[in-house]
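And now, chain A:
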Amino acid sequence: MFPMMPAILRNFFSKRATRRYPPMTREPFAEVRGELKNEGSVCTLCGVCAVKCPSQCIVVDKKNATWQWDPFACVYCGVCVDSCKTGSLRQEPLYRKAATGREIVSVKIVLKEQTK
Partner candidate 1 sequence: MRAETITPDQLVGACARMKAEGFRFVTMTCTAMDENSFELLYHFDKNLELSTLRLTTSKDSPVHSITAVYFAAFLVENEIQDLFGLRFPGLALDYNRTLYLDEEIRDAPFCKNAAAEKNTAAE
Partner candidate 2 sequence: MPVSTIPFGPQHPVLPEPIHLKLTVEDEVIKEVVPALGYVHRGLEKLAGTRDFHQMVQIVERVCGICSMMHAMCYCECVEAMMGIETPPRARYLRLIWSELNRLHSHLLWLGLFADSFGFESLFMQFWKIREKVMDLQEATAGNRVIVSVNVIGGLRRDLSPEQQQTILNILDRVEDEMRLLEKPLLGDYTVMKRTKGKGIVSAARALELGCVGPTLRGSGVAQDMRQLGYEAYGDLAFEPRVEKDGDCYSRLKVRYREVFQSIDLIRQAMEKIPAGEIAAVVKGRPEGEGLARVEQPRGEVFYYVKADGKKYLERIRIRTPTFANVPVLLAMLPGMCLSDVPVIVLSIDPCISCTER
């Protein structure tokens, strides 16, 4: 007679399926592919990440020793992290917050050879 009744009753006696999002957030999963970070002191500016990136969102400038990443062109596939030989690239488990304007993340790289 009331086919939906068992599901309705279960919903009444179980906890909420949703959460009040901005104030309440969930713990991120450990291996989530979130924001891309580059460790400026480890990077050797080899440029492999820029070549491998399918969305071409990384620019490596060897002259000015900068590593630039466009978070709005990035598709968060993690190919650059997998191909990074020095391990300076990593993805945080947190996603980037919503932004009001376009920006390009630029990291100044200090090469070890130069400091010698």
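Regarding selection, all candidates are chains of the complex that A comes from, given by their letters.
The definition used in the following text is that contacts are C-beta pairs under 8 Å (C-beta built on N, C-alpha and C of every residue); 3 or more make two chains touch, one makes a residue touch a chain; residues count from 1.
Since this is a predicted model, take the numbers as computed values, not measurements.
By the touch rule above, chain A in this complex touches candidate 2 out of 1 or 2. Residue ranges of chain A in contact with candidate 2, taken from their complex: 3-4, 6-7, 10, 17, 29-33, 52-55, 75-79, 82, 91.
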